[in-house]
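Structure in structure tokens, see below.
With one protein chain held back, the other chains of the complex are shown just where they sit.
Then we have subunit A:
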Amino acid sequence: MKTKLLLLLVPFLLGACGSNATQEAAVSTPGILVEDAWVRATTGAKDTTMTAAFLSLTNPGDTEVKLTSATSPIAAVVQLHEMAMQDGKMVMREKPGGITVPAGSHTHLSPGGDHIMLMSLKQPLKPGDEVPLTLKFSDNTTHDLKVPVKAFTEEEEHYHPTPSTK
């Protein structure tokens, strides 16, 4: 998905940097667009005190923007996480500095990749619920979302790997 998006981005940038660059600059910098948000239900999960939120971020502007933090009243702790190789093992860890959305591009938060980790949940989440989620960005914008809870359809380990390898 990332590769495809980078390829798509090239003509877009060429267009933006062409003879109309001056006029382009006069257009006020547009903000981040948030789409396709969902939270994984805890029903059926091994650990029902934590889950993750996934979504797509689009940055139509010409400067990089970072997702710097997220909060939700249903979770005592909310962190921005990444999956990374560490000592030959895939681990999940807090992403330092937040999640970057490059200028004129998309960033997808998805199972197996960057995600918003909701921990110390105050209640179990079942499919069909809706949870409030607030996103804060480096351009000082805030997005208040109402996010649907969807069924747990992949193995838990995809976004929350077991600590030991077989």
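The working rule: a contact is a pair of C-beta atoms (placed from the backbone, for glycine too) under 8 Å apart; a residue touches a chain by one contact, two chains touch by 3 or more; residues count from 1.
Just so we're on the same page, contacts and distances are computed from a predicted model.
Missing from the rendering is one chain, named in UniProt as "Dyp-type peroxidase" (options: "Peptide/nickel transport system ATP-binding protein", "Dyp-type peroxidase", "NADH dehydrogenase" or "Sugar ABC transporter permease"). Which of A:34, A:50 or A:92 touches the hidden chain is settled by the complete complex: it is A:34. For subunit A, the residues touching the chain absent from view are 5, 7-9, 11-12, 14-16, 18, 20, 23-24, 27-28, 30-38, 40, 54-56, 58, 60, 106, 126-130, 143, 146, 148, 150-151, 153-154.
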